[in-house]
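Every protein chain but one is kept in place in this view of the complex.
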Amino acid sequence: MYSLKKNYKLILYFFLIFTLLFLPFLFTSSFALTLFCKMGVLIIFSVAYNMLLGQTGLLSFGHAIYFGLAGYASIHFLSGINNNYFPSLPIFILPFIGAFIGLALGFVIGYLSTKRVGTAFAMISLGFCELVTALTLIFVVFFNGEDGIQADRVTGNNYFGLTYGPQNEVYYLILFWCIFSVLIMYLLTRTPFGRMCNAVRDNQQRAEFVGYDVRKIRWMAFSLSAMFAGAAGSLHAINYEHIGFESVSLAQSGMVLFMAYIGGVGNFLGPILGAISLTYLDTMLSDMTEAWVLYFGIIFVIVIAYAPQGLAGLILMHDPIIRNKPSLLKKLAIPYVFFGISILLLVVGFTSLIELIHSLKSNHSVLKVYWIEISNQNFLIWIMFILLTILGILACKRSYTQTKTVWDEVIEDIKLGFIK
Amino acid sequence: MQKFKILLITLFGFIYLTACEKKESTGPIKIAAIEPLSGPYAAVGKDIIDTVTYSASVINKNGGINGRMIEIVPMDNAMKAEKTTELLRKAIDDGIRFITQGGGSSHALNIIKQLEKYNSRNPGKEVLFLNNSAVTTSFTNEDCTFFHFRFDSNVDMKVAGLVSHMSKDNSVKKVYLFNQNYVYGQTFRKTATRMLEKNAPRIKIVGDELIQPFGKVQDFNPYITKIKLSGADTVLTGNWGPDAYRFVNALKDSGLKVKLFGIYISQPAGMAAMGKNLLFNDVVVVKEFNPTNSNAPSWYKEFEKGHIEATGWTPDADRMRFMFEMFKSAIEKSNSFEPKDIAYALEGMEGKSIDGGKVVMRADDHQIHFDMQALLLSEKQEQSILYRNQDFDMSYVNVGNIPMEDITLDTSCEMKRP
Amino acid sequence: MSYHLELKNVKKNFGSTNIIRGVNLKIKKGEIHSLIGPNGAGKSTLYNLISGVYNISSGNIIFNNKNIENLPSYEIYRLGLSRSFQITNIFPKLSVFENIRCGLLWNLDYKYSITAILDSDKKINDKTNEILNKISLAGFSKEAAGLLSYADQRALEIGITIAGGAETILLDEPTAGMSKSETERATRLIRNISEDRTILIVEHDMGVVFDLSDTISVLVYGEIICSDKPINVKNNKRVKEAYLGNFGN
Partner (left out) sequence: MSIEVLLFIIFNGLLYGMFLFMLSSGLTLIFGMMGILNFAHASFFMIGAYLGYQISLYSNFWIAIFFAPIIVGYMGAMVEKYGLRNIHKYGHIAELLFTFGLFYIIEELVQMIWGKTPVSYKVPELLNFPLIQISGMDYPAYSIFRLVLSILIFLAIYRVLSKTKTGLIIKASLTNPEIVAALGHNVPRVFSNVFGFGCGLAGLAGVMAGNVIGTEPSMALLLGPIVFVVVVTGGLGSIKGALVASLIIGMMQTAAVSLELNLNNAFQYLGFNVDVNSILNHFTSITISQLSPIVPYLLLIIILIARPRGLFGKRDV
């Protein structure tokens, strides 16, 4: 039985990797590939970040430092190859260099900042972030200010016939690194160090009384997390052939925090989920609406208030039901559908309202929401969407209580099963 | 087990969503305008998009170009370099062959470098970059490429214009350089020092300050104290945004009388924050035209009127207008919509200025050259500056013409033509 | 004879307040030693001093012939002195199994290893299950520790405390807040684990104290006023005063 299950897992793995390998044949446009590459890079970054936030319980506002500075180092190496300083350096090992830079920086900054935990730690990281961002603009010789640095990745010796000119070669490079580093980070969570990270997160004092220097655990977690962030930064630099000061900034740190948190910090797969969905949203929403940062903020706040375990948490919540009594899921289906409809109502009403308000600031009176063109001069439209929003709120409230009642019943049912 | 289901669900959902990509369309000439439309720099991007869109619509109103209309596709890069790269690739995927951009030199550089690689790897599918406002000098020097055309004067030219005007102003004796500490400000400072020494040796540089850029400095009093103690009578500054208007306001509060020479001090987006404080000290800027010139020819008056109607503000730059006009002439001249042919036609092309001055695209480095005007900000003359439905009751007064020769500089560009 | 754990004139003051005013305490190897005293006598503080949570102000703490005063907690633990807490102190989000396994890691010499994959290591997993059986929590091994009942959590905490194989254990009110049957279970567990260990207990339940202890020490206002066999303590005049004085008025 157990081995069957294990094989099943393996098949799934292979299927997944197979799909990922064939993705460039499905989506040939360079934009889609760039997007996949970005996702790959951010998956590494956010899983690395979650090593700190989710696994060790350290909130950092400065993780972009390792991402960005490793990116700068890599781009310098890349232009070193461009300028024939070390023409035989293969590009696919640049992430190793980035990882090393990240590790070194994490080692030093981690030594200073892991003396503290909680809010104090968060603020030290914020201080470092602001410091480094300011320095990137001041030390022009290394950072080249806000212009950042450009390099050409089609350069040096072509190992294995890879030139990295076409985007899909970069895709495979990133895919390889993504699988490789996520796998290592996953395995790390299974080691004594990984377990003790969780232990330190849950209860420092107890961790000391099973013989561990908690500071050392935090320091190690910090350095290793910075190391993987560095590898991600390096890949970022290869993907865009450019690195700029915004990649070390607070905004970048905030982005990875959003990804990890919305995806779910409590689960190893959460940040992956977060990185994929937020990268996608980021690209698509910013194309559709100017108010996308507002929607981002609202989603984030709602996740914190109502789903602190993130998207992964919402899905994994059903784990006990599926494990014990999958038939109960049917009971949940109807409330879920209603809840979904209510949310849809609210989203449509609210976003249209926001777009209407937004349009008042521009000189156009006609705007497009959800494929319909409406005019912000029409009073009825306003009333309609206000009503829709209110309706949505009421429906959400009501179906939330309903769903919760059914949910509680289901959980109660399962608990009864436990006792028997 | 569950974990894999999550992965699969996401993956397929995502594949489905991405599959709904747009298909290329023919018909209008699409020009992607990549600017920041959200985040702290959104105002800059919106202003550029407004003028670009309006200028293109004027071309369309007059029958388009060889029967085809121009369609501006605004794209939001949120002032992030990586987004610019993504959007550029997206634009190329969508079959767009022309890019225009201006907000943020780092983004322009990004586009130039990306296109340089793309164009050399994809002959026959080249993409042309019409740079409307990014001013870093190197774009038309060591970083110059065939498919990049700049329709704004670069930093060196602007500084040359300022210095040229300054050298004629005998009240300027001691000048204080006040700039932002990043590539642009540093270039400004370096060029200003060099040109002042070369072209106006009688003017002494009594101070040289680089401040933390992008509005990080809240309190300008310490800097003003330094300017005051240095005994400067003029401040030469490239500052823009909050770094410019906070400085102007703080100068007014301190009562320090100095002349201000700059490029972007009087950007309309910041005027609301300064108001009449701008008039406390003489503010001199250099521009390609006078936005409040009441003697402009009637065709321009009409253009201006339309701009105000469409956007609610007086055009602050004339370059978008002649950029599209020259683009149109280039297509008509080459009788082709191919970026390569258009690029060849644009080389050396002359444009139409408002008051009969010269506008010419230098073929050597694809840098536009024009006669500049030194403008002093003053109380309202016949026509005042409008911005987003506010009337500032101020006007520009021409205090000197700077002939094109004064700002024509050597270029180190070695253009590789396909 | 040399004692297993010995406190020599240990003092601790917070600011100008003297909490511990020169405690002398001698604990023999293998005994169950109870520490009792009225509220605020400084029992928990004394525990925190022994286990390295606080630094002492003066004096000596000797454990297995080593001075351990002012060592960090984890060093003291590594020397073989483990403890439980007054307020339940477990890893709430980890599973019960993981909780115990974390307690085993250091002792099995894993240290900070980033290469050993624990799930595939039979030795540690067997040992964990062994301890789980000992504290009769094997049925809950996959549940998150934070979801256990209070009594089970206390049992789990004792499990973590003993997991590392420490030969000396400090227990801080192991039966506080428990029902009668739960108390009995806890007492059994303590007796069970005391076989080859030295145990120091702080406890309020006098039934438990007199039932378990080999020696009882009484701490009043930061001083040990008596340290003797249970029967002698019961009849000690100063102890009666201290306790009755509290309740009598």
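As written, the chain order gives the labels A, B and C, with residue 1 at the start of each chain.
The working rule: a residue touches a chain if its C-beta (ideal position, glycine included) is under 8 Å from a C-beta of that chain, and two chains touch if they have at least 3 such contacts.
What you are looking at is a predicted structure, and each value in this text was computed from that prediction instead of being measured.
Partners of the chain left out, restricted to shown chains and counted across the full complex, are A, B. Across B:K216, B:K301, B:K333 or B:K352, the residue that sits in touch with the chain not pictured is B:K216. Remark: the omitted chain is touched by one listed residue; of B:V206, B:A273 or B:L376 this is B:A273.
In the complete complex, the residue from B:I224, B:I265, B:M320 or B:I407 that touches the missing chain is B:I224. Mapped onto chain B, contacts with the missing chain fall at residues 40, 42-43, 46, 181, 209-212, 214-219, 221-226, 228-229, 242, 245-246, 249, 253-256, 269-270, 272-273, 275, 387-388, 390. In the full complex, chain A touches the hidden chain at residues 57, 59, 112-113, 115-116, 118-120, 122-124, 126-128, 130-131, 134-135, 138-141, 250, 254, 257, 261, 291, 293-294, 296-298, 300-301, 304-305, 308, 354, 357-358, 361.
Assume only the chains that are shown with their structure count from here on.
Ranked by the number of C-beta pairs in contact, the top chain pair here is A-B. The distance from the centre of chain A to the centre of chain C, with each centre set as the mean of the Cα atoms, comes to 43 Å.
Taking each chain's centre as the average of its CA atoms, chain A and chain B sit 35 Å apart. Centre-to-centre separation between chain B and chain C, using Cα means, comes to 73 Å. Multi-chain contact residues of chain C, defined as those touching 2 or more other chains: none present.
Those residues of chain A that touch chain C in the complex are listed here as 187-188, 190-196, 198-199, 201-203, 205-214, 216-217, 220, 224, 266. Per the touch definition, chain A reaches chain B in the complex via residues 5, 8-9, 12, 16, 19, 26-27, 29-32, 34-35, 38, 134, 137-138, 140, 144-148, 150, 152, 154, 165, 167, 236, 240-244, 246-247, 251, 267-269, 272-273, 276-277, 280, 283-284, 286-287, 290-293, 312, 315-316, 318-319, 322, 363.
By the touch rule above, chain C contacts chain A in their complex via residues 51, 53, 72-74, 77-78, 82-83, 85, 89-94, 98, 101-103, 105-107, 110-119, 160-161, 163-164.
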